[in-house]
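Okay, so here's the structure we're looking at.
A single protein chain has been removed from this complex, and every other one stays in its place.
First chain written, first letter: the chains are A, B and C, and each begins at residue 1.
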Amino acid sequence: MTINVTIWNEFRHEKSNPAVTELYPNGIHQAIGEGITGDVSVRYAVLDDAEHGLTEEVLNSTDVLLWWGHMAHGDVQDHIVERVYNRVLQGMGLIVLHSGHFSKIFKKLMGTSCDLKWREAGEKERLWVVNPGHPIAQGIGEYIELAQEEMYGEHFDIPQPDELVFTSWFEGGEVFRSGCCYTRGSGKIFYFRPGHETYPTYYNTEVRKVISNAIQWAKPVGREYPSYGHVPVALEPIKGNK
Amino acid sequence: MTINVTIWNEFRHEKSNPAVTELYPNGIHQAIGEGITGDVSVRYAVLDDAEHGLTEEVLNSTDVLLWWGHMAHGDVQDHIVERVYNRVLQGMGLIVLHSGHFSKIFKKLMGTSCDLKWREAGEKERLWVVNPGHPIAQGIGEYIELAQEEMYGEHFDIPQPDELVFTSWFEGGEVFRSGCCYTRGSGKIFYFRPGHETYPTYYNTEVRKVISNAIQWAKPVGREYPSYGHVPVALEPIKGNK
Amino acid sequence: MTINVTIWNEFRHEKSNPAVTELYPNGIHQAIGEGITGDVSVRYAVLDDAEHGLTEEVLNSTDVLLWWGHMAHGDVQDHIVERVYNRVLQGMGLIVLHSGHFSKIFKKLMGTSCDLKWREAGEKERLWVVNPGHPIAQGIGEYIELAQEEMYGEHFDIPQPDELVFTSWFEGGEVFRSGCCYTRGSGKIFYFRPGHETYPTYYNTEVRKVISNAIQWAKPVGREYPSYGHVPVALEPIKGNK
Partner (left out) sequence: MTINVTIWNEFRHEKSNPAVTELYPNGIHQAIGEGITGDVSVRYAVLDDAEHGLTEEVLNSTDVLLWWGHMAHGDVQDHIVERVYNRVLQGMGLIVLHSGHFSKIFKKLMGTSCDLKWREAGEKERLWVVNPGHPIAQGIGEYIELAQEEMYGEHFDIPQPDELVFTSWFEGGEVFRSGCCYTRGSGKIFYFRPGHETYPTYYNTEVRKVISNAIQWAKPVGREYPSYGHVPVALEPIKGNK
């Protein structure tokens, strides 16, 4: 069954930084989209679209949403964040990439600051698989090596992941929980660390494989949203004590 | 070492519902406070105090905060919620009681709707210990039985607890994860289900024991808040751009 | 892609207890097998087969193994248990049903006693979904109701599940964590509580749906078993002893 994927990108660095323009001429979102394999239908949405491209209609027909943002987290309108949030709780998958750790939507879903250490020094990153039986690690060897990336270091202020899939080693001496799975409401969330805008990370075959795997993992199970609220009639007789 | 506990109560039902006034003449907070054992120093704060009784000074000298609210969640000011939230991330323990599941602070820390099913029918609740080695279950037998309580039923829309200590059986046919542990930032959070305002739950010896245990468990470890942000100098040499 | 399923059954009650013979004339394994939907190929193996039907050849071509046992756990040979265990660590899925909680293979994989309370009183069981977004709960409503089942009660001595999908309510007053997910090595394990031999549980449509879902969830990701052991050559230069 075809999975409907929407890739959301801030799409600002690509317009303001020539190095990024050269690397991702059609935007980071397109590079990500071109790398996705499997039975998926891909759409794009960017910050400067009307409603950031995330209308009710778009979200209601999205199975899995990918999110890349960095320099303009504050420009994302709160009511759109609320809309995405509600869709996740109802079952839409969400894949948050790299600097998206500081997006409003990720912080709202995590309930923590999502803060971390960082350094831009073009250093080597090695993402070790710590859960080899996890579907997101399917087809990945013992680790993914990226010659140059931005460093993100612990402590990463997130809730303990429901499942931890990758842990990164950095040349400069830090480690980072770099592939983290969560369930919130009926929705599945995967945070995947690499993807700084000045490196060709989203052209990397294994990074693309992980993203494709994560889409399969995060797709909704297609059940109705559970009911809540007042249930005055009990399923079983109640004696009471009055 | 003495643990500084602040018990926060909405303190509205006690003023408007004669049945509650009779049951908790000095407020639910006082009944809770009187039941706490161990080396603790207890203060009280209520919604109608200035700044809801949760000034910077009070919070900075609080090790563990207890929270009971129900009918007036919306009256709690957002900047006070933010203040409590930041203190939790920095290490203050938080114990959320009963209808506090819908408080702003709990929903913000969980990142989910915290919705559930409910019914007021004076039915029997039996809280089964599912983690007998957990310090919060210390001194509790196989279960706690409450002759009459409000029912809360699954699905309870919370993140999967880091540790689940109690699961409730209800006479009317439902179950509920009724003792849930979380860590958020450096702070520990315990959600404990029972405590509807029209029942004498906070006079129950075992309920009081659980609350006393939870305070010990949730106390801060007393370390500095971890550092975050830019760390331009690496711990190890980086070969850098070739 | 077709999933190769092997259903293992002790197949003793069906031969010795006329009530069970009548209910499951071809054995519990066949009733389970007939209820599985999806692209699967089903084989059967029973205790009294040579090597309990679990030869190297059978196990090496099994993606997901189901296990029902009760009165003859002790008759399962240790070297066969070891064989199954190694296959699970290498990625084979394992679904342990009902009284299989006390099987050698489940206890070995859990590392605990797997003990519990039990009662045969033909009482009502209601399995509540506590993780509505989980693929194993796909297509299931808020709960599954079974008119008559054996009771299993907490404390159930298992490691905290990686994911908890169902929690049971019993008419007689107990609760039970009745749908539990684990990963061990590269293999996924699902424990599913209902299925006492004297009740028609394995003809129940929703129980069959859960088992079919669990097979999809537990299928191996098809990666090589990770390497271990001595790696004398480092990936990065080491300065070594000063």
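The definition used in the following text is that contacts are C-beta pairs under 8 Å (C-beta built on N, C-alpha and C of every residue); 3 or more make two chains touch, one makes a residue touch a chain.
The shown structure was predicted, so the numbers you read here are calculated from the model rather than taken from an experiment.
Which of C:L109, C:L164 or C:C180 touches the hidden chain is settled by the complete complex: it is C:L109. When the full complex is taken into account, the listed residue touching the unshown chain is A:R177, out of A:R119, A:R177 or A:H196.
Listed by residue number, the positions of subunit A touching the unshown chain are 126, 128-132, 142, 153-156, 160, 163-164, 167-170, 173-175, 177. The chain not displayed touches subunit C at residues 89, 108-113, 115-119, 121-124, 147-148, 151, 153, 155, 157, 159-160, 162, 171-174, 182-185, 226-232, 234-236, 238-241.
Contact between subunit B and the unshown chain involves residues 91, 126, 129, 131-135, 137-140, 142, 162-163, 171, 183, 185-188, 220-223, 225-227, 235-236.
Just so we're on the same page, only the chains that are shown with their structure count from here on.
Ranked by number of C-beta pairs in contact, the top chain pair is A-B.
Taking the mean of the C-alpha atoms as each chain's centre, subunit A and subunit C sit 32 Å apart. Subunit A and subunit B have Cα centroids separated by 30 Å. Chain contacts: subunit B has residues 153, 155, 160, 173-174 touching two or more partner chains.
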